[in-house]
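Working notes for the structure below.
Every protein chain but one is kept in place in this view of the complex.
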Amino acid sequence: MRVTVSRKAHFNAAHRLYRKDWSDEKNTLIFGKCNNPNFHGHNYELIVSVTGEIDTETGYVIDIKTLKDIIKTEVEDAFDHKNLNVEVPEFKELNPTAENIAVVIYNKIKPKLDSALDVEITLFETPRNFVTYSGK
Amino acid sequence: MRVTVSRKAHFNAAHRLYRKDWSDEKNTLIFGKCNNPNFHGHNYELIVSVTGEIDTETGYVIDIKTLKDIIKTEVEDAFDHKNLNVEVPEFKELNPTAENIAVVIYNKIKPKLDSALDVEITLFETPRNFVTYSGK
Amino acid sequence: MRVTVSRKAHFNAAHRLYRKDWSDEKNTLIFGKCNNPNFHGHNYELIVSVTGEIDTETGYVIDIKTLKDIIKTEVEDAFDHKNLNVEVPEFKELNPTAENIAVVIYNKIKPKLDSALDVEITLFETPRNFVTYSGK
Amino acid sequence: MRVTVSRKAHFNAAHRLYRKDWSDEKNTLIFGKCNNPNFHGHNYELIVSVTGEIDTETGYVIDIKTLKDIIKTEVEDAFDHKNLNVEVPEFKELNPTAENIAVVIYNKIKPKLDSALDVEITLFETPRNFVTYSGK
Amino acid sequence: MRVTVSRKAHFNAAHRLYRKDWSDEKNTLIFGKCNNPNFHGHNYELIVSVTGEIDTETGYVIDIKTLKDIIKTEVEDAFDHKNLNVEVPEFKELNPTAENIAVVIYNKIKPKLDSALDVEITLFETPRNFVTYSGK
Partner (left out) sequence: MRVTVSRKAHFNAAHRLYRKDWSDEKNTLIFGKCNNPNFHGHNYELIVSVTGEIDTETGYVIDIKTLKDIIKTEVEDAFDHKNLNVEVPEFKELNPTAENIAVVIYNKIKPKLDSALDVEITLFETPRNFVTYSGK
């Protein structure tokens, strides 16, 4: 019996959408007000979903506390109250769109879990905009 | 890397569930109070989810502003503050159940997007009842 | 010890904003698309808040089941899946703005409760627009 | 056209995570504070999602009232305001983790529906922890 | 300038509504299924609101971290994953209705704050039922 277990978490961060290899004009044209050089920010709401077989001993797919701790170490401690462009190494050369942030989070969390488990990341940039990535 | 980008929107509308080729008795039997000839209404909450490859240039699957504008033109301007049965051409001959509304929205939005993108429509008729359609 | 006890409920209804003693032009000028003669509709979300002393015997201000039953009889049975303008007597001569609906609900619920209890009505016309009335 | 129709419901229950064939020490080691012998509890929020073809006559995949009634009989009447470990037969020998509760709910609801319909259960144990099971 | 600062928190607990000085019949008559002797439970969601003058030095009424820590110590550590009737001293002789729990939380938090600050407690027993108490 394969079940998906999901845990919500959150972090607040500043960012701007920006490619340093583009002119300012092109950055503004493509990214609009999201390109503001003084940054803007979000309360990112994160759902990490882990799919696998129920362990018949424990009744767990994964101990939710284990998952919560991995999210804290890999995401909250790394991103919360940070400027993603300036302070988070993964975005030094990578534009911190919601899509790219979700991929980075996936790549940080997946190796920390049993390889038999599938992982899906849902990231709300705002309550109205969100993205989903599952490593495919 | 395939990512799903989702955008929330909303519209308010009146409707009734009704087939003009059925007797009043049959309409009432099947559709109950949803068949009220004087109409009732809902705040429909809509999620449009678009799945595709991340553009490595922009970091976007789709510019969310583009998606927001398509939803505004195809759904909000067409359905908001309307009587679906009386004023929306797609429901002249089609019963405006949540299922059928979701299919209509899918059929309006899908052709406006790059054909490589998959689309899924989630439509909340109430906070407790919702439907999902992805063109399958 | 005065405590406020609140109960959420909901109903779906059609309505239009309209004064029959005004010209169509004036109705449209003042009420815009809310004046659509074919109606539109909402999922109204209701919070009824009752304030009074805690009964030291039961630990209740009011049995929430009693409050739930009053809301069902006075509001849900009377308004749900109805056309407020056409089918609800209180709005035959009264424009069903959110403000007026809240006052009508207050006036229906207040007399059903112990007169020592204060009542406040919060009515969400949409998730983004809501009104509050407490009989003052 | 295959559409998924979802209905939300809820129930409140007490439970503890516990295996009677384990020592108290092992139960505490594995289940932590969830093993509290005096029980704790949750407001479980449930989403039952049913996928099938739209009936071209009615425009329904399933009459949502039918689904609501099945959920009431199979889940709400059976679990609400109960102690899952003590009073619900399915958990006499089965540890009531969120994963196992979702499987039990699936197994109760699936046979009540047309066999052509797929079913998925999403169960929120808290607003931050939830599981999904679809019979696979 | 008086501002209210609010912080949300949560705890999960089992309880039953019950007076030991009443007969079982009277307990069942008054408290219905909430009197289940095997307990049921809730995810309690808590809002603690603190009102006072803005400190012109810091721009704070209260450092939200201070408030968060007080809530953790006084409420979360004391109530989370507990059986309120059996394990929480305040409810040994006091029926744990939502009203009484809110008063107990108020009485625990108020003395930990500067006496110039007003405190209001909002406690959601379920997403549909909640109570508010402000020491009056």
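Order of writing sets the labels: A, B, C, D and E. Residues in every chain begin at 1.
Here, a contact is a pair of C-beta atoms (placed from the backbone, for glycine too) under 8 Å apart; a residue touches a chain by one contact, two chains touch by 3 or more.
All values derive from a computational prediction rather than experimental measurement.
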item: Shown chains touched by the chain that is not drawn here; value: A, C, E
item: Residue touching the undisplayed chain, where the options are C:L17, C:V50, C:I64 or C:L84; value: C:L17
item: Missing-partner contacts on chain E, residue numbers; value: 1-9, 49, 54, 57-61, 63-65
item: Contact footprint on chain A, counting only the chain that is left out; value: 10, 12-15, 33-34, 36, 38-43, 45, 80-83, 86-87, 126-127
item: Interface residues of chain C (partner: the chain not displayed); value: 17, 19, 30-32, 94-100, 102-103, 127-133, 136
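In the analysis below, only the chains that are shown with their structure count from here on.
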item: Steps needed, at minimum, to go from chain C to chain D via contacts; value: 2
item: Repeat of the A-D interface, chosen from D-E, A-B or B-C (over half of contact pairs identical by residue number); value: A-B
item: Same or different residue numbers at the chain D/chain E copy interface, by half rule; value: same
item: Distance between chain centroids, defined by C-alpha means - chain A, chain C (Å); value: 41
item: Separation of mean Cα positions, chain E and chain A [Å, integer]; value: 34
item: Inter-centroid spacing, chain D versus chain B (mean Cα positions, whole Å); value: 29
item: Junction residues of chain E - those touching two or more other chains; value: 127
item: Pairs of chains found to touch, sorted by chain label; value: A-B, A-D, B-C, B-D, C-E, D-E
